[in-house]
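Just passing along the structure, written as structure tokens.
The complex appears here without one of its protein chains, the remainder shown in place.
Let's turn to chain A:
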Amino acid sequence: MTHVLDPTAAGRPVTTGAPDAFADVTRSDSAFRAFLHGLPGVDQVGAEARAAQLGTRSIKTTAKAWAIDTAISMVDLTTLEGADTPGKVRSLAAKARRPDPTDAGCPAVAAVCVYGDLAGVARDALAGTGIHTAAVATAFPSGRASRAVKLADVRDAVEAGADEIDMVIDRGAFLAGRYLDVFEEVVAVKEACGPAHLKVILETGELRTYDAVRRASWLAMLAGGDFIKTSTGKVSPAATLPVCLVMLEAVRDFRDATGVQIGVKPAGGIKTTKDAVKHLVMINEVVGADWLSPDWFRFGASSLLNDLLLQRQKLRTGHYSGPDHVSVD
């Protein structure tokens, strides 16, 4: 399995703005609003029941081993603290390359995710590994800055070496119904990204309803996001299974309608192997195996990796070790 996020993996042309089939829906504020509000509704009780039902799958032995390795390869190993230093980032990069120093067979993670000013440190530390450097931008996590500042933030991070940009949408504008403003900002950020991949953070914990999550997902996909991502990790609730379900349904429907495949990244709150496996089951049964790869699915997480490593050691050795057998971050 390749762990490289290949910009041409789905043969996607580098374009900005909505795919042709939907070019007209963003022609005006009212047209865009009509389109987004015309998407099928999400019944909250039903969506949560379906997510819970998928969570009861029993994944054991060989299936569990496969799921753990796949989940490790999908981790965007993340540090987003005010106290981050180059040393902290280098130490995280070392872990990203070789998550389990006792086992060379353990896959590397997909990317290291940092603030923009540390993107250069991460890129240097990851040089030649195929592991990506992701940087958060656009006045993360609140997104409360002028568009000029946000775009400058993005360009800075890309110039520093980020090949993946995690942006936040303007939730204030979205909740106020100014969908076209939000759309245009994502389009502008995508342009500023240049060759870098764009992950669009919806901050679903602030959108609150599944209907809004579906609309924001379509907005981000139409605007040219390569991934849609649940959360910054700074707002609670962050990623939940039902939110991820609604976003997976959105990328599935979007590919049916346009032929373009979009990735999904739940972030924040996924801490255990059990949680990660539930997500993989959901991918498998809702959108299918096409998304079961780090090219199309990521976990934004930090502590998750250590739990995956402990469970991996347990499967290999038959007994549980303990927190001293995996590295502190």
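Please note the rule applied: contacts are C-beta pairs under 8 Å (C-beta built on N, C-alpha and C of every residue); 3 or more make two chains touch, one makes a residue touch a chain; residues count from 1.
Just so it is clear, contacts and distances are computed from a predicted model.
**Q** Identify the UniProt protein name of the omitted chain, choosing among "Acyl-CoA reductase", "ABC transporter ATP-binding protein", "Bifunctional protein PyrR" or "NADH-quinone oxidoreductase subunit L".
**A** Going by its UniProt entry, the chain not pictured is "Acyl-CoA reductase".
**Q** So one chain is hidden, and I want to know which residue out of A:Glu249, A:Asp275 or A:Asp307 touches that hidden chain in the complete assembly.
**A** Residue touching the chain left out of view: A:Glu249.
**Q** Please identify, in ascending order, the residues of chain A that touch the omitted chain?
**A** On the side of chain A, residues 40-43, 45-47, 49-50, 56-64, 66-67, 70, 249, 280-281, 284-285, 288-289, 292 touch the unshown chain.
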